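Yeah, one chain of the complex is gone here, protein chain that is, but the others are all in their spots.
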Amino acid sequence: MKKHTFRRICLLLALVMVMSCALSTTALAAETWTVTCPWAPDGVASLVSQKAASLSTEYSEDITLVAEAIKGDAATVNTWVLDNEAGDPGLVFVGEGLLSITATMDPAKMQFGYEDFAFVENLYSSVFVLSADAKLEINNIEDLQAYVAEADEITVATNGATGSEAFLAAALFGSMEAGDALKLVPYQSAAEAAQAVSRGETDFAVSHQSQILETYNQGGVTVVCAFDEGAIENGPFAGVEGVGEYGYPYFRNRCFIMAPAGTDEEKVAELKALYDDILADEEVVEWLHDTMLLEVDTMDVEAVEEHVANVKGIVEEYIDIVQPE
Amino acid sequence: MKDKLDKLGARLQTKEIRIPVDLTVGILFFLLGGVVLLIMPQQVAISERDVVNGRAFPRLLMVLMMFCCALLVGKEIYKIAKKQPLEYKTVNLLVEIKALIILAILIISYLLAKWTDLFVVGAVFCALAFLIYFRCKKPSYYVITVGMAVGIWAAFRFLLNVRF
Partner (left out) sequence: MLQHIIPASGLLFTLQNILWINIGVFIGAVFAAIPGLTVILCVILFLPVTYSMSAIPGMMFLLGIYCAGGYGGSVSAILINTPGTPHAAATMLDGHPLSKQGRTKAALKIALYASTFGGVFSALALLFLGPQVAKFAAQLGTPECFMVCVFGLTIIAGVSGKSMIRGIIAACLGLLISCIGSDPMTSYDRFTFGVGRLYLGLDLAVCLIGLFALVEIVSRAEKKPEELHMDTSKMHDNGLITKAEYKRMARPTLLGSLIGVIVGIIPGTGASEASWFSYSQARNMSKHKEEFGHGSVEGVAAAESANNAVTGATLIPLLTLGIPGDGTVAIMLSALMINGLNPGLSLFTTQGDIMYAIMLGLILVNIFMLLQGKILTPLFAKVVSIPQEILTPIIVIFCFAGAYSVNKNYFDVAVALVFCVLAWLLRKLDMPPVPILLGLVLGKMTETNFRRALLISNGSPKIFVSSVYCWIFIALIAVAVFTILRGKVKEKKPQAEPVTKEE
């Protein structure tokens, strides 16, 4: 190797070292908390986490949030629980998918329980909607009831085989006494499920509101009902009836930020306050509302436990429809 | 030491093993297919109501694999019966021992990084081990390679925020 090449490499190395030192010094100014999202980096939860992290330095001089997404669901949280103990600057997301669904269906997959975490805050609350192939002309719950009464087979596209969407579909059609006719067709993503229903591959799809919006705008689907207590109040789907009005079971999708169990209560309160400040930011509220079609929904421990128990009850009741023996 | 190693190398270089490729592939993968089919009930849970269950695709693959293996073995048996030459692959013992040494370097580097939870330790070991493996005598190469090992770690750790 020629001498000047060697010099160039040495210079490059020195540059890397200086930059590394500079970066590490800046990072030391505030305590960095890594927020691990165990789902896809382009998913709703990860997006909201990234948005929150990008604003953390505006609201705190002591805490910097760094969002990371490591796809792996229960496996990622298992590793996180092993790697993080009380006092470590790490936060993780868990939702009803893990605490209620996986915990009931496949507890062996989880090497953790609710007791391994200290609840910090709920990041958002999302109301899922049921959309139908536009050709079926089902526009509300009454149309749906009439359709279900006649149908021999009902196909519903869902994101994944055993997620929240699958259980919401099972709970709705199960409580309409149509559990035997229900066929859940799992897709790799919510976007795929939305397309499947619009081209008539399935009759219905369950998805987040933002995930069906474009297909709805193009006229491929009608939005039949929302999985909530009452009608949707705002946004493009305002006025869509809630299944709760007809006494059908439902739950909202929530996303809890957790610290390791045993973390100093003051620190947990500080983190909660930081998240609350970020979630109260007008830009964030507007973004969650208009772009993501989600709601800010800060919670306390009791409300979290109630949500987990409610979803668990639904899972236990309709598990045979989603995963028959 | 160097002379001893050279002598050993020269001795090993003359030792070769000939493998009848198709016959070995046929038998090995036929057995693999059989094992996969055997363990399938324990490893793949299914539901009675599935139209096509989770075992169907891997079972189809293993049946196809075993069929291909049977073809290979059948062809080789025919060749033996007709006294036609089989296709052999020659494996040199020196090459395999050198490959094992390289594999050992890779595995030790991985274990060092994992156990110490410091990637840079494994990286520096890897750099030094390969330089020794190649019998490098130039001090500048040691400086460059170890420096780059540390540099790569630093770039990942501090610029890309990969914590290891």
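Labels A and B are assigned to the chains in the order they are written; within every chain, residues are numbered from 1.
As a working rule, contacts are C-beta pairs under 8 Å (C-beta built on N, C-alpha and C of every residue); 3 or more make two chains touch, one makes a residue touch a chain.
Predicted model, so just to flag it, every value in this text is computed and none were measured.
Looking at A:S46, A:N84 or A:N253, which makes contact with the chain not pictured?
A:S46
Determine and list the chain B residues touching the chain excluded from the picture.
Residues 19, 21-22, 24-25, 28-29, 32, 36, 43-47, 50-54, 56-58, 61-62, 64-65, 68-69, 71-72, 89, 91, 95-96, 98-99, 101-103, 106-107, 109-110, 113-114, 119, 122-123, 126-127, 129-131, 134, 136, 141, 144-145, 148-149, 152-153, 156, 160-164 of chain B touch the chain that is not shown.
Considering the entire assembly, which residues of chain A contact the chain that has been omitted?
Considering the whole complex, chain A reaches the absent chain at 1, 40-42, 46-47, 50-51, 53-54, 67-76, 78-79, 105-106, 109, 111, 155, 160-162, 183, 185-189, 191-192, 194-196, 198-199, 201-202, 210, 213-215, 217-218, 287, 290-292, 323.
Convention: only the chains that are shown with their structure count from here on.
Could you put a whole-Å number on the gap between the CA centroids of chain A and chain B?
Chain centroid spacing, chain A to chain B, equals 40 Å.
Show me the residue ranges of chain B that touch chain A in the complex, using the header's touch definition.
The contact residues of chain B facing chain A are 47-49, 140, 144, 147-148, 150-151, 154-155, 157-159, 161, 163.
Which residues of chain A touch chain B in the complex?
Residue list for chain A touching chain B: 1, 6, 9-10, 12-13, 16-17, 19-20, 23-24, 34, 66, 323-325.
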